[in-house]
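Every protein chain of the complex appears in place save one, which is left out.
Then we have subunit A:
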Amino acid sequence: MVLKEIDSKKFRDMVRVATHRLGRNAEFIDSLNVFPVPDGDTGTNMNLTIESGAKAVAENTSSMVGELTESLAKGMLMGARGNSGVISSQLFRGFYKATVGLKTMNAQELANAFSNGVATAYKAVMKPVEGTILTVARVAAQEGANKANETDDVEEVLTAIVEGAKAALKTTPDLLPVLKQVGVVDSGGQGLLFIYEGFLEGLLGEKFTDRYQPDEGEMDEMINAMHHQSVQSQLATQDIENGYCTEIMVDLTADVPHKKPFKLEEFREHLSGLGDSLLAVSDDEVAKVHVHTEHPGAVFTYGSQFGQLGKIKIDNMRIQHETIVNNSDEDQQSVEFAVIAVASGNGIRTLFESEGVNRIISGGQTMNPSTQDIIDAIKKSGAKKAIVLPNNGNIVMAAKQAAEVSDLPVGIVPSKTISQGLTAMLSFDPDLSVEENVDNMTQALADVVSGEVTQANRDTTINDVEIHQNDYLGIIDGDIKIAETDVVTAAFDMVEKMLDEDSEIITIMFGRDSNEREAQKIVSALEEKHDELEFEIHDGGQPVYNFLVSVE
């Protein structure tokens, strides 16, 4: 059956369904928003804009389409929010102008209305940026106009408009570089497509489909955009609360023992408790999840209750981010007198920097920097003289060699641990000579007892301490003194052995494999026995060592 005109009842349906469709997908649109300002609110803004228009239409009892379009345009104008909201309000302002006085709309009039909307919208912008909602509206209207020349079926014309919008949306990344770079389509254009699709569904009187199901490609787009937005706001690696970017796909059709019935809302609710930046979508067969969490395992365990896990991916965002930060370290400032320290772990780098260390060379127990690395660091510092803190017994030799071949006066303070390095740094005085500083700083090394807690990787016996694989070892000034199965006990026993009557300050730096809670436990246990001591806890972020402890 050919549908020749749109009456007021049909038009009301169109607006209602379009509003519903956009509203249900506002979050998805938000997630795509990277242009012009990546603030992730396009969907929300467009939704508020069209809701305001829909409300005005609902309040208007007229049976004239021309009067309903006017209400829609006015409502959208009053409620316009954000760039995309303002643009849509203009599109429908032009739309309304072309339908003044109409009781119903035929195919030609419908196409004209869309075209006039585009013409009006383009007038209010100095330099139209292609690859945005404007492009999508323009191509869609063009397709509609072409179709209206061939047929007087409004359904066909509206279908052509939707198809045109869809095709145009796909081209937006090619037109707007920032979209291409992030790998998304334009968010406003996507929003407009939802509106147009809603119009078509309303016109056909179909029971409207619920929340939009992004396909795999679109899912990737969302993820890319989310990452883009989070990179913009993330300043320091330690600010990343949930360190693992975790993605799973659950095959809901597969049978698993004790299979639970799948409900997307519940599923999303539970996962949102496990982390942030959650995206969870599903159809009847598969659920796809992207979440930033500290506990990827918990996500897998939960997901596997509903079916087999398909694709699994985990990225450690802290390492990714640290790499970015490290790479940007190249432009550190040049100084007269540089101090160069070997360290790993973001927290420890920050501690050294806060004490005035100018350059940090990544390294430590498992990756010793070469002599060349140290020479490079001295050169890059641009300083006229330098002090090197190797902070590891294995690196002292390399540092000494670097000092010998360097053209500058370079002094080595033979610090064997991070704790020693941090303490030695307190005695650094840029106004003194290299020799004086080396003397003062080396003397300071004696003031600190260094403790390290790490995990054994094999069975052995050292210094009469029997060690089993996976035991936690307490190492005091380089000698293994403690082997315990519990990390907190190992640390506690180790600190006990490090204390003497002169001890005043205990500094505990917890590493990548430990956390503040464990450090607090150690401190609480120690405080019970020693009320005269002062404690400091830092997030060292170091690999290998669960805890680095210094006793001064």
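Quick notes
Please note the rule applied: contacts are C-beta pairs under 8 Å (C-beta built on N, C-alpha and C of every residue); 3 or more make two chains touch, one makes a residue touch a chain; residues count from 1.
One rule holds in what follows: contacts and distances are computed from a predicted model.
Selecting from "Diheme cytochrome c", "Asp23/Gls24 family envelope stress response protein", "ABC transporter substrate-binding protein" or "NADH-quinone oxidoreductase subunit K", the unshown chain of this assembly corresponds to "Asp23/Gls24 family envelope stress response protein" (UniProt protein name).
When the missing chain is restored to the complex, the residue among A:86, A:425 or A:473 that touches it is A:86. Within the set A:123, A:313 or A:529, the residue that contacts the chain not displayed is A:123. Where subunit A meets the omitted chain, the residues involved are 36-37, 39, 77-78, 80-83, 85-87, 89-90, 93-94, 97, 120, 123-127, 129, 333-334.
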